[in-house]
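Note that one protein chain is taken out, while the other chains of the complex remain in position.
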Amino acid sequence: MTQTVTSTDDLVVEGLTVSYGGVRAVRSVDLTVPAGKAVGIIGANGAGKTSTLRAVMGLVPRSATTMRWGSLDLTKVPARDMVRHGVGYVPEGRHVFSGLTVEKNLLLGAYSRPWKAETKQALGEVYELFGVLGEMRGRLAGALSGGQQQMLAIGRALMCRPRLLLLDEPSMGLSPKLVGEILAVLQRLSAEGLSLLLVEQNAKLTFEATSSCLVVENGEVAMVGASEELRHDPNVRRIYLGL
Amino acid sequence: MRYSRFGVLALLVVAAIVLPYAVGRYTIHVIDVTIIFAILAIGMGLAMGISGQINLAQIAFFGLGSYVTAILTVQEGWGFWTASVLAILATVAVGLLVSTPALRVQSHYLGIVTLGLALAFTNWLTNTELTGGAEGISGIPVPSLPGADLSSEYLYYYLEILAFAVLLTFGQFVVRTPLGRRLRAMRDDPLAAGAMGAEVPMLRMTAFALSSVYGGLAGVLYAGLIRYVAPETFSIANMFLLLAMVIIGGRQSLVGCVVGAVGLSLVREWLVDYPTYAQIAYGSVVVLTVLFAPTGLAGLPERIRGVYRRRRPASASRAVLRPFQPYDDAGERAAAAAPALEVDGISKNFRGLTALDEVTLSVPTGEIRGIVGPNGSGKTTLFNVISGFYKPTGGDVRIDGRTLTGASSYRLAQAGVARTFQNLRLFPAMTVRENVLVALDRTRTRSIWRYAVWQPGVWLHDRALRREADAILERFGLADFAGALPPALPYGIQRRVEIARAMARSPRLLLLDEPAAGLNGDEVRQLGEIVRSIRDSGVTVVLIEHNMGLVMSLCEHVTVLAGGRIIADGTPGEVATAPQVIEAYLGDSMDDVLPAEKEVRS
Partner (left out) sequence: MQVFVQTLVGGISLGAIYALVAMGFSLVYRTMGLVNFAHGNVVMIGAYLASTFYLSVRLPFALAMIVAIAVTGLIGVIIERVLRPLENKDFDLMLIGTIGFGIVLDALAILIWGATGRAVPSPVRSAPLDLLGIRVRTYDLVVLAVAAAATVLLVLFLQRTKRGAAMQAVAMDHEAATAVGIHVGRSNAIAFVIGAGLAALAGGLVGPLLYVSPSMGGALGIKGFAGAILGGFGSIPGAIVGGIAIGVLDSFAAGHFQGYSELVTFIVFAVLITVRPTGIFGEKTVNRA
C-alpha cells in the first residue's frame, strides 16, 4: 500500500467480559495493541478468542472497565461505525458477499466513504497486494476458493484504509502454502505501520506475524509475552493438546 | 393451590349453568356466537400456538362445516345430525389435503397456501349455485333433540357450552400428553424434535387435522344456531379477527385463546356501532402484542411473576444439582458382530466447498471415541451426516451393521442414535421434565389414532412416561429443576439436561457435540464420570471435543480430522505426539517446540 496509514493510536482493553446464554465466554481479559504493532491471541477452540475479537468490534454485548482506541471510547461506538473510525474487520469464516462480484465486494468495503477517486486508488492498491483478486474481479465471490475468499475478505477490510485491522482465524481451512502467503501479507501490512490484532488457532503463524501474544484458555488469559519467547515455551503445547 | 383451582373451576361451572337466566335475548345470542368463536380460537391455538403452524384457513374450515351442513339438510333433505357428521369429515379431509404441502415446505408457504384457500373458498361460495351464491342458504332445520326445542337460543346455549367444555378439555388433554409435547417440540425446534423421535411432517398434518375438526364443529354449531349461512361470515376480515383473538389472547395457551375470543367479542359488541374503529383497535393491539407481549394476555401473569422474582433476590429457590447416580454396569458383553458405527468413505460437498473428503472410521461397540481437529476441520459436519441432518455426497453410514445413509434424523433416532448439540438445543418453552418426556416417547406417529378412540390408553401411557422421566431426572440429579424452563437455568445444568434427554432415548449410540464447552473444571470432571457410566451401561459414545484434557483422559481411541480428512487415528498418547497432528493444530513440527527439552535430555 503506497499510502501511509501509520497508526498512532493504542488499543487498550481492560476487564473485558462477554457472556451469552449464561456462559462466560470471556472473563476479564486485558489486552493492548500498541500503535503500529501486531498482537496475537491464540488458544484452543472454545477458549474465547473469537468472542474477544467480536467484543472489541462491538458485534456482541460486552462490558469492560476500559476499552479505548486512542482517545475514542469504544464502548460507545456501535459496530457499524467502527470502520469510519479506522478499524477494519476480517470475520472468521471469510463471510464474503457470495452473490456479488469480487470488485463489488471490494467496493462495498469502502461503503462508508463516497465512491470516488480515493476508492479507485484503494482498489488499485488491493489488486496490487493480491494479484489473483485482480484477475478474478468479475467473478462471483461465492465461486472463489477458500484461500481466494480469505484474500478478498482481507482486501475488503483494507479498502477503507484502516489504522487497526482485526483478523479472526484467517488461516482456517487453508493449505500451508496459502497460510504462508497470508503471513507474507500480514507482515507487509505490519511493516507499513498498520496495527494488527490477530486471533488464530495456528500458533506458528501467529508467532511469526506478531511481536507479542496472549494465550487464552477458558475465557481467561493463561499466558502473555513476546512472541519470540512464547514460541519456545512447552506450556503452549500443553494448553493446546492437553498433554 | 389445587383447591383454589378447583374452587375457581366450580364457580365457573355454576356461573355457566346459571348464566342464561340472567340475560336477555340479544345477549344470549351474542354469547352463543362468542362460544362458537371460542371453539374456532381453540382450534387455531392448537395449530398456531401449540404446533407452530401458521393456519389462515381456519375460517374456510368454519365455512365448510357450515355450508356442508346447510347443503345436506336444505338441499338433500338429510337430518341435521347426520349431515353434521359428514360436514366434519369433509372438513377434516380438506384440512389434511391443505396440509400436504406441509410435508415439504415451511411456515410462510403454509401461511400463503392456507390464506389462498380461504380466499378461493369465499370466491367459490359467492359464485356457485350450489351454495346459493351471495344470498347463501337459508332455512336450515332446527337440530332435533328429544325433549328440547333447540330453536331457543337459551337451550342452544347449553348444547354449545357442553360442546365447548368437551372440546376445551380434549384440547388440554392433547396438549399435556405425548402428542401435545411432540407438537410443542416441533414448534420450538423442528430439527431437535426430529432428533428426539418426532416425525415432523406427520405432526404438521396432525396439527391441521385437529384445527380443522374444531373448525368444522364450530361450523356445524353455527349452522344450527343461525340456520342461515352466507359468504360474508367467512370472509378474510373475520379470519384476521380470529387471528387477532388468538394472538392477543396468547396462542400458546388454549385458555388464552378463549380469553382472546371472549375479549375481542366483547370489544366488538361494545363498538358494534363503530366496527371500523373496532378493527383499527384490534389491529393495533395485535402489533403492540407482538412487540411487547409475544405470549399474549395469557402470558402476562407469568411475566409479572418474572418481574417480581427479579426484584426480590432469589431467596426461595434453593434448587440444587444433585450428584449423578451411575448406571448399572452392563457387564461383559460378547463382542457384537458389527461395529456400533461405521463411516465408509463419506464425502460432503457444499456448493464447491469440500467439507468431508472420503472419511472412513469404525467405532466398535462399547468404546468411547473422541473426534478432534482444528476449527473448520469438518467434525460437526461429520456428526450432522451421521445423525441424519445432512445427506452425504458420497459414501455410506452403517449403524450396528444397518446401512442408514441419508436417512432422516427421525429414522436414525428410531434406529437408536441420540445426540446433543454444540449450541444446546433444548426446547425453550417446555420444562426440563417435558424435554425429557418428549425424548422418552418412542411410540410411532401412527399411534395417534388412540387419541380419537381410546383416550385412557393415552393417559396410562403418559403416566408411565412420567414415572420414567422422574427416574431419569433423579439419576442425573436434576429432580429439583424438573419444572424449570431451560433458558432460566445455569449453563452447566442445561448441558446436563441435554445429556439426560439424549439418554432418555435409550440409545445404542450417543453422539456428544462439544459437551464440555463452557463448563468449568469441576463440571468437566463430572461430565467425564457421566460419560464413563453411560458407556458402562452398554452405550457406545462418540464425542467431539476441544478440551484436550478431557479427551485424553476419557477417550480410549481418538480420531483427528483436519481439512475434511482423517490425519491420525489411534490412542490419545499416539495422537497427541504425532507430528502431523501437532502441525495441524499449532502449525508447527515437534522440533520448533521442544528445543529446550531436547537439550536437557542430551
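Letters A and B name the chains as they come in the text, with residue numbers starting at 1 for each one.
As a working rule, a contact is a pair of C-beta atoms (placed from the backbone, for glycine too) under 8 Å apart; a residue touches a chain by one contact, two chains touch by 3 or more.
Source: prediction; values computed, not measured.
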item	value
Visible contact partners (per top-of-document touch definition) of the missing chain	A, B
Options B:Val287, B:Ile304 or B:Ala464, residue touching the unrepresented chain	B:Val287
Option from B:Trp81, B:Trp124 or B:Trp459 whose C-beta touches the chain left out	B:Trp124
Touching the absent chain when the full complex is considered, from A:Thr32, A:Thr75 or A:Ser112	A:Ser112
Hidden partner interface residues of chain B, rising order	52, 54, 100-101, 104-105, 107-109, 111-113, 115-117, 119-121, 123-124, 126-128, 235-237, 240, 243-244, 247, 276-277, 279-280, 282-287, 289-291, 294
Interface residues of chain A (partner: the chain not displayed)	57, 59, 79-84, 89, 91, 95-100, 104, 107-109, 111-112, 115, 156-157, 160
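The criterion applied here is as follows: only the chains that are shown with their structure count from here on.
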item	value
Contact set on chain B toward chain A in their complex	351-353, 374-377, 424, 489-491, 494, 514, 517-518, 520, 546-552, 563, 572-573, 576-577, 581-582, 585-588, 592-597
List of chain A residues in touch with chain B within their complex	21-25, 44-47, 93, 142-143, 146, 169, 171-173, 175-176, 179, 201-205, 218, 231-232, 234, 236-237, 240-243
